[in-house]
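Of the protein chains in this complex, all but one are displayed in their positions.
Showing subunit A:
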Amino acid sequence: MGLSGRFRSAVVIGGQGIRARKLRTFLSMISLFLGVLAVVAVQASSVLANRALLADIEMSEGKDGTVVVGVPPGPKGTSSALEVVRGRTDAVASFSTQAIIGEPGLTPVNPGGMPLRYADQAGPQTRMICDGRSCYTEVSDEKPPPRGNTVEVLVVGITGDIRQFRPFQLEAGSWLDFGGEPSLSPRIVLNREATEAFTRYQLPAEMSIGSAYQGNGPGAPGAPHATPRVIGTVHDGGFQPVVYVRADELLNWIPAEALESQSASLTMAPAAASILPTLRAKLGPEAAGQLYTTTVNSRERIGGQLDMMRWIFYGMAALVLLIGVAGILNVGLATVGERVEEFALRRAVGTPRLLLAGIVLAETLIIGLLTAAAAIAAGVVGLKLAGELFGANRPTLQNVDFPWEAGVAGVVAGLVAGVLGGLFPAIRAARIPIATVMRA
């Protein structure tokens, strides 16, 4: 017999007690429902916020464990970075330059490649001056060309599929194909902001690639003009307009000596870190000393950022839950008061005190679990509704699955509320003197 028989007895008798007092059970569930729902909502929001934040950070910085090496500008900097990753799939080198896409001879609506939302807030016309060792900007006293349907973007040349480290979300078309010969007409993939620029300004596909090495900016006379082919769009978590292109196709439009003024970066799996000694050897001792290496550890960092907020909301949810517990406690005590004779009779027919306490606890636990199930169901439906109603404006709500952690939190909250609300009535039930039935 043992625990199994007692457990079954408690559940059977508890179920009978609940069925006998349906309205009272329902009323105590209502007060608890709000508390459990608050816990479910806080946990779900926290998990969803965490996921959304992490997804954005992973896209812009890389997945946890990814090693990122910054290679400073220099005579052999970028070219060495490109060389050491050649033929490797576990490491990607990248470098970037500015470009202007649109009608030639016009000032871009977002000088410097700023996000489009600031397009009308551009300051005075500046130009970037690079002297081979460093770059700086200065205010230009020349009268700038008129602004028009032209956008300045950041062009990122990459040697391989960087999505293994930064999980960009492909939104349309296709991603870059790194097999085969490079094309003179660069195949480009736009990020969301660049896609928005193309849509808003109906840009012609003419790209004036940055010629900082020539001492003037993109779009200036002498800057090379390429005719890119847009093959896809991605969400990369960034706010600036960015264009991704195969490094070798971009290099068709940038002379080798121009690379000296470019910084580069290597993004790699931890196992690929063995290429670092080779890179240092190629760079020489002075430049090798300027390499900076970081390992992405976003999960822990943002976990700390969200913790404070999460605990504040948990505190609020706990208060609401406490009100629900008080409701169960109140109903539980009243019910035990009404059932004094029943409990005394049960003891008379041999029910142990512990089982009597178990019966009361079983009832409150069943109420807690039923409430948790209702709150979780409400959470699932609420999230689905929120996705349908607000998903168009808030992409983080689109196609979001209800997080299992919120379900677990709801069940735990229901059980804890059941135990807290049922414990005192259970102790009281177990202490009912058996002789009550004799004196009745």
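Couple of notes before you dig in:
Basically, a contact is a pair of C-beta atoms (placed from the backbone, for glycine too) under 8 Å apart; a residue touches a chain by one contact, two chains touch by 3 or more; residues count from 1.
One rule holds in what follows: contacts and distances are computed from a predicted model.
Entry comment: the absent subunit's protein name, as recorded by UniProt, is "Macrolide export ATP-binding/permease protein MacB", drawn from "DNA 3'-5' helicase", "Cytochrome c-type biogenesis protein CcmE", "Gluconate 2-dehydrogenase subunit 3 family protein" or "Macrolide export ATP-binding/permease protein MacB". From the options A:Arg192, A:Arg310 or A:Arg347, the residue with contact to the unseen chain in the full assembly is A:Arg347. Counting the whole complex, the residues of subunit A in touch with the unshown chain are 1, 4-6, 8-10, 12-13, 16, 19-20, 341-342, 345-353, 355, 434-435, 437-440.
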